[in-house]
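With one protein chain removed, the remaining protein chains of the complex are shown where they sit.
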Amino acid sequence: MSVLARPVPSAEITAARTWLEHAHDWVVTVDHKRLGIMYVVSGIVFLLVAGAEATLMRIQLAWPELHVLPPETFNRLFTMHGTTMVFFVGIPIVFGFGNYLVPLMIGARDLAFPRLNAFGFWIFLFGGLLLHFSFIGGEGLYGSGSAPAVGWFAYAPLSGRAFTPGNATDYWNLSVFIAGIGTVGTAINIVATTLTMRGPGMTLSRLPIFVWTILTVSTMTLFILPPLSAAQIMLLLDRYLGAHYFDTQAGGSAVMWQHFFWFFGHPEVYVLMLPGFGFVSEIVPVFSRKVIFGYATLVAATVAIGAVSLSTWAHHMFVVGMGTGLNAFFGLSTMLIAVPTGIKLFNWIATMYGGRIRFSVPMLFCCAFLFQFLCAGLTGVMLSVAPFDWQLSDSYFVVAHFHFVLIGGLVFTIFAAIYYWFPKATGRMLGERLGRWHFWLFVVGFNVTFLTMHIPGLLGMPRRIYTYPADRGWEMWNLVTTLGVPLQAIAILIFAVNVVVSLRRGAPAGDDPWDAWTLEWATTSPPPAYNFETVPVVSSRRPLWDLKHPDDPDGPHE
Amino acid sequence: MTPSIFEPVSTPAYAIRELAFFVLGLTGAVFVVVTALVVYTLVRFGRRRDDDGSEPPQVYGSARIELAWTVVPFLLVVILALVTTRYIYGIEGREQPPEALEVTVVGNQWWWEIRYPKLGIVTANEIHVPAGDATRPAPAFITLQSADVVHSFWIPQLAGKMDVIPNKTNRTWIDPRKPGVYVGQCAEYCGVQHAWMLLRVVVQPRDEFDRWVATQQAAAASDPATHAGARLFASLACINCHTVRGTPANGVFGPDLTHLMSRHTLGAGVARNTPEKLRAWVEDPEAMKPGALMPPMKLSGDELTQLTAYLLTLR
Partner (left out) sequence: MTGPGHAGHAWRGRVGMIGLIIAEASLFGVFVVAHLFYMGKSLHGPLPREVLSLPVLGTICLLSSSVTVGLGARALLHGNVRRSGLWLLVTVLLGSIFLAETAHEWYRLIYRESLTIGTNLFGTTFYPLVGLHASHVIAGLVMLGLCCVFAATGALRTAHAERVEMVSWYWHFVDGVWVVVLMVVYVVGR
C-alpha cells in the first residue's frame, strides 16, 4: 500500500552480484539502514553469547555447593555477562533501531554524519570483540590475562592494580571505553539529525514518540557517558601510571568511583529502557487501532524521566554510608521518577481501552511487557525506600528487579520491535506460528526464572556468589530459577530459526503490512537506499492515517 | 537457619520489616488495581470475530484524566517519601547509648576480624553479643572498617547491611532480643572467595555471654602434651600472619587463633570446625577454599598431626 515511493531500479543495480561484492557493500556502507541492521544483528549475537554465560551460571547455582564451575570462572562469567548485556547488547540494539528508524520516521534520507555513523558501528564491534578476546587472551599469572572478574561495575579498589594484577581488568576498561566513543558519536549524530534534518511539515510536535525517546536518550548520552569514560581513564592511570584516584592506601576514595560510575550507570538504564517505551508507543496504537492517548504528556514524561534520572544515581549507594540527608534525597528523587513512568503505563492502557486489539506477535510481546514492567517498576519503588534497600541491596532481589526491567521490559519490547519492523527492513514477514511459540515459551520461562528469583533475595541470598551453603534454605528457589532457563533458551532458538527461515521463505510484506500510520510505512519494504523518492509533506502526527482517512485527518484534533 | 528479612530479632530489622509491609501494601494495591485494569482492557477490547475492519473512535487524550493519574501517584510518592525519611533517621540517626557494647569489624579478603576494643578481645568471623529483650534492649554498636577492598556487613535478621570500605569508617547497630545463632555474609563482591565470607552472630543470655568474654580475654592455653606442635607453629611462617596471645606469635594478616576452637566454623564458614576439617585446612587451604590467601605449608603427615593437636588446644 505504498502511496509515495515507487523506485525504479536500474539494470546495474539488479545485476547478480557475487557474495564477495555483497559483503564489500556491507563493510563499506554508510547507509543508516544497513548500519542499523548490523548493530541489531551484532547485538543479538552478543545476546546469545551472554545468554550462554548466564546458563552456565544458573547450572552452577541450581543446587548448593556444586562444583560445576570453579570460583574464578564463575566470577568471570558474571562480569562478562553483565558487561556484554549492557554495552554490547542493549546499547547497540537500541541505537541500531534508532539508526534504522529515525531518518525514515522524520522524512530524512540518512543521518547527519553518515561516516561518523559507520565509524561508531565498527568501533563498537571492535570493543565487543576485544572484550571477548579476553576469554582466549591467555591465562597468565593467577589467570590474570583472562576475562575480567571484577563485576560489570568494576568497583575500586578491587579493580586496581593491587587487587587485580594482570590484564584481565584492562580488557573490561578498554573495550567499554572504546565502544563508548562510538556511542557518543552516534548520539551526536541522532541529535543533529532530529533537530536539523526533519522533512517538510515534520515539526518537533509531530515526531513519532519513538523518535522522541531516541532523541532524549541521545541527549542524555552526551551528558552521562563521558563521566564513565573519565572514570575509566582514571582507572587506567591508576593501573599503569601510578596515579591514586581510587587508591585508598594513598588517601584515595573508593566511593568516588561509585559516584562516577553510577552517575553514568543509572541514567544508562533509562537510555536502554526509554526506546523500549518508544517501541511500545508505536506498536500498541497500531494493534489497538487507536491513536496514542495523550501524546503531549507521553513526550513530557519521556523528557522528565531523562532529566530526573540524572539526579537519582546514588540509590545504588544507599548502603555505602552516605548519611541520612543524602539517603533521603536520593530516595525521594528515585520515587519521583516513578510518576512519569507510571503515567506512560496509563497512557498505553488508555490507548488500548476502547480499541479493537489484534493479538499479533508484536502485540503479544507488548502485552507481556505491560505486566512485567509494572512488576519491575513496583520492585523499583520498593528499592527506592532506602531502609528497605538496606536489606534488599546486593541481594538476588535486586538481580530479579533489574532482569524484570531489562528482559521483561527491554528485551520483550525489542522482540516486539523486531517482529514489527523486520517486514519493513527485509520485505518479508516473520512466521506468526513460530512467533507464538517463541513468545509463549519465552514468557513462561522468563517468569519462572525471574519471579522466583525475588525470593532468595528476601531470604538473605547476596548476589555474585558462585555457590551457597546448604543450610540457608535457598536451594529450592535456586533450582526452580534454573528450571526456567531451558524454556528461554528454546524460545530464543525458535526465534533464530524463525529469522533464518523467514529471510528466505517469509510471506512478502508489502509496504505497509500492519496498516500503520508513521512515515516508514510510506516507502517500500525494504526501502530504497535514498529512503523516499520524494520526501513526503506531513501535516499531523500520523501522516498515513491522514492519507487513509482524508475525511477525518488528525490535524484538527492535535 | 534461613536468614530471612521477614524474621527479624533486632530493632533495625524489625523497623525495616514494618516499613517493608507498608511499602508492600502500597505497591501491592497499585499492582492489583493496574493489573485488573490491563486484564479488563485486553479481554474486553480484543478484536471480535465479526469485526468489520472499521476503525474505532480515535481518542487523543483527556486533560482531566491525565491530571488525575499524575496527581494520585504524586501524592502516593509524597507519602512514601515522608514515611521513608522518618525510618531513615530513626534507624541511621540513632545515637549510641552509653551502655552499648562496642564491636569493631574489619573486613579482609575473605574473612572478618572481630574486635571488642573495651574488652581486649580479638576473634574472627563470629560475633557474640548478649541478648536483650523488648523492655531492656542490649544494643551493640559496630564500627566497620576494611583492610583491603569494599565488603558489606549483612546479617538480615539483625539489621540492614552496611558497606565496609577502605579509608572510610562506617557504623551500624543491632540489639538482638532472642538468643540464637543468626547468619549472614559479605554482600559486596570482593574477589574470588566472596561467596565464602560468612558471618555468624551468636546471641547469648547475659551470663553465657559474660563467660564467653572471660574465656576470650584469657591468654592462649598451654598444654605440654602438644609442645611439639607449638614449636612447629612458632618455627614456621604461621607466626607471620597469625596471633596467639601469650606466645610470640603476633601476626595480623590472618585471623587471631588464640581461641580458634571456640568458633563454630573454619575459613569464614567454608567448613565446620572439627579436627578433621582443621587438619585438612592446615594441609591445603586452597583445596577447601580455592583462592584463599593462606598458603599450604607443605608439612609431612606427622608434622600435620602435631600441629593440629596443638591448634586443638586453643579453646
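For this structure, a couple of remarks:
Residue numbering begins at 1 within each chain, and the chains themselves are lettered A and B in the order written.
Definition applied: a contact is a pair of C-beta atoms (placed from the backbone, for glycine too) under 8 Å apart; a residue touches a chain by one contact, two chains touch by 3 or more.
Everything numeric in this text was worked out from a predicted model, so none of it was measured.
By the touch rule given at the top, the unshown chain touches A in the complete complex.
The hidden chain makes contact, of the residues A:Ala50, A:Leu69, A:Ile178 or A:Leu225, with A:Leu225. The chain not shown here is touched by just one of A:Gln60, A:Thr79, A:Ser159 or A:Thr193, and that residue is A:Thr193. Across A:Ala52, A:Ala250 or A:Ala296, the residue that sits in touch with the chain not pictured is A:Ala250.
Interface residues of chain A facing the missing partner chain: 112-113, 184, 187-189, 191-193, 195-198, 200, 222-227, 229-231, 233-234, 237, 241-245, 250-253, 256, 260.
Keep in mind that, in the parts below, only the chains that are shown with their structure count from here on.
Taking the mean of the C-alpha atoms as each chain's centre, chain A and chain B sit 34 Å apart. For chain A in complex with chain B, the touching residues are 70-72, 75, 149-151, 155-158, 163, 248-249, 251-255, 288-291, 293-297, 319-321, 323-324, 327-328, 331-332, 335-336, 338-339, 342-343, 345-347, 349-350, 352-359, 367, 370-371, 374-375, 378-379, 381-382, 384-395, 458-460, 462-469, 471-474, 549, 552, 554, 557-558. Within the complex formed with chain A, the residues of chain B that make contact are 1-6, 13, 15-16, 19-20, 23-24, 27, 30-31, 34-35, 37-38, 41-42, 45-48, 51, 55-62, 65-66, 69-70, 73-74, 77, 80-81, 84-85, 87-89, 91-93, 109, 148-150, 152, 154, 156-157, 159-163, 165-168, 170-171, 183-195, 198, 269, 290-291.
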